[in-house]
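Each remark here refers to the structure printed beneath this line.
Left out: one protein chain. Kept in place: all the others.
Just so it is clear, A and B label the chains in written order, and each chain counts residues from 1 on its own.
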Amino acid sequence: MSAARASGAPVSGAPVSGAGKAGRWRLRAAQLRAFAARYAGRADGMLGLVVLVFFGILALAPELFVGPLETATRASAHAFDAPSAQHLLGADDLGRDILNRTVHGARISMTIGLMATVITLVFGVVLGLVAGYSGGLVDNLLMRIADFFLVLPTFVLALILAPVLIEVVGADAEVMGIRATLLVIIVVIGITSWAATARIIRSQTLSLKERMFVDRARVVGVGPGRIILRHILPNVMNLIVANAVLTFASAVLTETTLSFIGLGDPFQPSWGQILNGAQDSGAAGLGAWWVIAPPAVSVVLVILAFTLMGNALDDLLNPKSRVRR
Amino acid sequence: MTAEIRGRRQWPLPKQADPAAPLLRVNNLQTHFQLGRGWVKAVDGVSFGLDDGEALGLVGESGCGKTTTALSLVRLLPSNGRIRGGSVELFGIDLVPKTDRQLDRYRWREISIVFQGAMNALNPVVQVRRQIAEPVQYRLNQSESASLKRADELLDMVGIPSRRLGAYPHELSGGMRQRAMIAMALACDPAIVIGDEPTTALDAMVQAQILVLLEQLRRDLGLSLILITHDLSVVAETCDRVLVMYAGRVAEEGPVSRVFTEPRHPYTRKLLGAFPNIRSDRRTLETIPGEPPDLVNPPAGCRFAPRCAQAMPVCAGTLPPEVSFDDGVRVACHLFGTTA
Partner (left out) sequence: MSARYLGQRLLQAIVTIAAIVLLNFLLFRLMPGSPERILLRNPNLSQQVVEATRARWGLDKPLIPDQLVSYIGSTLEGDLGYSFKFRGQPVTSVIADRVGPTLLLVGLGELISVFVGIAIGAYAGWRRGGVVDRVGSGVSLVLYSMPYFVIGMPLIVIFAAGLGWFPTSGMTSVGGGDRPFPDNIIDLARHLALPLATVSLGLIGQYSILMRSAIIETRSEDYITTARAKGLRDGRVLRAHAFPNAMLPMVTLIAINLGYVIGGAITAEIVFSWPGLGTLTVTALQSRDYPVLQGIFLLVAVSVVLANLAADIIYGLLDPRVRR
């Protein structure tokens, strides 16, 4: 009487078998289309997608809606001007336009979220694959470390790591055009959140390996690297996707919180940074809701959108789907 | 209507009961499950009866709707399941239109169930004897201590040693758990006990013990039994009548002695042929080629037609009517449509 009986064959059913390259791609494309159709049937997932596309456009091209970044960091009004025709969402304590800052904040917040997610996934997936595939001592060691990171109060650790790392690299350094402060936030999120991903990937790798070696013919004379890349990775892709979306949500949350606490970069307004300014200037106590509402609503919408999408994907893609956290 | 005591029953019949009505009468039952792509017609027009003290065997391939039929009697269906037609009359009272709240009065007190796989059917965090006492306390309104005392008696009756009284489900062996399930099913002294593959997943020795126990209890307590099983020899040994289902419909029904010695429906014949112990003259086991039909879009005519060696042109298009024979057997097959 389980729901599994009622649902159609999951995309992740049997390991994708190698029936020639073209055949494989055709199979993948068909699976993808079938999956897209099922995803489209999920109202919550589609709602999340719409919100995400909206903020994605803001992040990609803020200039389409407001002036360039410089206008967001310069005063153009009086302190705490209420919303008006000129400044649709009013101004903050330094007379900077809130709409302008919020739109630009989308880019910073989403970029950091994205990069932190990538780092988390790279660490988590690689370590999870290695642990699950090699088993034995390596697996044991890696999973003990993962367990350690799972009990560790990672947010407090992040608070300690962030200033330490900033001092190491220097606050004004730039890597690939990203200022060090932001980079540190990205790395800190990655370091402190890879463990959960690694655990999920590991357990899936384990069961895939079992199945793979039952089907011995497929693995004789093939090196482990190739087995992982060609046979296991494609089959954990579903999990990675579902996990990535949920990781993104928590990365944006962590970034916002770290910035709110004052670890952000004052020259690059993320939503957390704007709220940090609101906090420092006592905007709430002054009743200046327009400083708070736009970034706050944006954060909540983005996290909500990702959570909705993540849950939908998880239901559709993860064979042993369980609500986590 | 006056409340009557009937058979070996210890307490009055429900108020609306018709004392002249048979114990259980199922008419044209249709239980379907809703899926994205349509309704799964898991049970589609099943009728049968059960008399006081009778044992009915329910057999058929996996997925033919045995469990669904049984669960429909007291409507314990998964959330996507609906009874979309027919009636289930217990003492002449139709249970189908009753609300869940009203049905609660019949559940366990009149019809109880021994589920397959007691490991999952018992609550893992509650002591077994408390689970047995629960229906006594809450359905028969006995005090907690009286209920526990009754539970201990029941456990004793099914042969669980008294030192295991405080056990949790995982602390008992598979056979013991199944015994505990039986004890639980007897807690309210019901009129009908349904056994849904009560011995699957047990080893042969334990299976035999459980079946002997069930049989003995049935005789001692005058229970009526519906036994779902894949083991035709069990049916042969313990049941009075047998109902053979195929793809949600009745293929053949009648006294075990008749159906097993002279199977009429092609499916029954195949089924018996596929089973070694009944017809000992057979050396090689027959298998039934093909697969059961998709129950969302079943064949328009006889559901067995795609696999039937004797299929005729009429079979594909027309539903075979049920035909009753003098020896009490009922068959749904065009082979007999005109001759009976």
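Keep this in mind: a contact is a pair of C-beta atoms (placed from the backbone, for glycine too) under 8 Å apart; a residue touches a chain by one contact, two chains touch by 3 or more.
Please read these numbers as outputs of a predicted model, since none were measured by experiment.
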{"item": "Of B:21, B:35 or B:76, the one touching the omitted chain in the full complex", "value": "B:76"}
{"item": "Touch criterion as defined above, residue of B:41, B:107 or B:303 at the omitted chain", "value": "B:107"}
{"item": "Residue among A:110, A:208, A:253 or A:309 that touches the chain left out of view", "value": "A:253"}
{"item": "Touching residues on chain A - with respect to the absent chain", "value": "1-3, 148, 151-153, 155-157, 159-161, 163-164, 167-168, 249, 253, 256-257, 260-263, 275, 278-279, 282-289, 292-293, 296, 299-300, 303-304, 307-308, 322-323, 325"}
{"item": "Contact set of chain B toward the excluded chain (per top definition)", "value": "74, 76, 78, 100, 103-109, 112-113, 115, 117, 120-126, 134-135, 138-139, 168, 170-171, 184"}
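By our rule, only the chains that are shown with their structure count from here on.
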{"item": "Between chain A and chain B, centroid-to-centroid distance (C-alpha), Å", "value": "52"}
